[in-house]
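A single protein chain has been omitted; all remaining protein chains appear in their positions.
Here is chain A:
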Amino acid sequence: MSNKIQWEFPQALEDEAIYILRETAAQFERPAILFSGGKDSITIVRLAQKAFYPGKCPFPLLHIDTGHNFPETIQFRDWLVASLGLELVVRNVQDSINQGKVQEETGKYASRNALQTVTLLDAIEEMKYDACIGGARRDEEKARAKERIFSVRDEFGQWNAKMQRPELFDMLNGKINIGENVRVFPISNWTELDVWNYIRREKLEIPSIYFSHERDIIERDGMYWPASPFLNTTDEEVPFRQKVRFRTVGDMTCTAAVISEADKLEDIISEILEAKISERGARIDDKRSEAAMEKRKQAGYF
């Protein structure tokens, strides 16, 4: 394939996503957007804004705060909510730890990534959300490639790959029993490049950590980890200063940096096209095993 850069965004993807969001608003009583502060959930917020214009976005944002976020992400979240006049609900993993529902991991690979599932399921129950809109994409990972657009979960948030409802044409069946809920994925058919081209076309603001910046990092297992109070390090792991950026926004304990000079969207897109490492390759949480994502999906994570 030629390396000609494809700047054009396939408009059919936006039309499809807006249709899905309108169906979500119509078929459910209490839908919410799962907001992480990453580019995919920022894209979802934009689509929701466009789908109901000139009316208001009918969905609140639910943010599960692990306490290990990049501070830049939290700043961005608060700015976005204020500038669009959205409703924000935050639930904290620290509360789940304090309540004894989950236990902090130990060791140098400790992260709160697995813990947030419990906080999320509790928040869904507490707020009585019957549909949670997420920015997951099928191209991210093999287990996600089989995900439906309306994905029904049982009371425990569990996903059953063998019991999925068939989705035919563009007809979406969101009928559920009390206690069940649905995860909605409007940008299922987008790739990472589609998301970036959309952000560029729509001129969307994104958290600053996506762009090249100087930061203290440590090297571990051939990857660059952001130094932070949340990361358990050994004596040999000495932080050093480096120009880096992040391709995804997760916790500071499980998101690896890439060395990059890209400080404009165009440079980021060029970099992705030449990238040697796939997007989730920089997510330490997926590296635990080949079936890592599928196991977390069954447990109710996304």
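Methods note: a residue touches a chain if its C-beta (ideal position, glycine included) is under 8 Å from a C-beta of that chain, and two chains touch if they have at least 3 such contacts; residues count from 1.
Everything that follows uses one rule, which is that contacts and distances are computed from a predicted model.
Hidden from the displayed complex is a chain whose UniProt protein name, among "sulfate adenylyltransferase", "Isoquinoline 1-oxidoreductase alpha subunit", "Cytochrome c-type biogenesis protein CcmE" or "Iron ABC transporter permease", is "sulfate adenylyltransferase".
From the options A:Q94, A:N189 or A:S270, the residue with contact to the chain not on display is A:N189.
Interface note: of A:Q164, A:N232 or A:S270, the residue touching the hidden chain in the full complex is A:Q164. Seen from chain A, the chain kept out of the figure touches residues 1-2, 4, 6, 8-16, 18-19, 22-23, 25-26, 50-56, 138-139, 142-143, 145-146, 152, 161-162, 164-171, 173, 175-177, 188-189, 191, 193-194, 275-278, 281, 290-291, 294.
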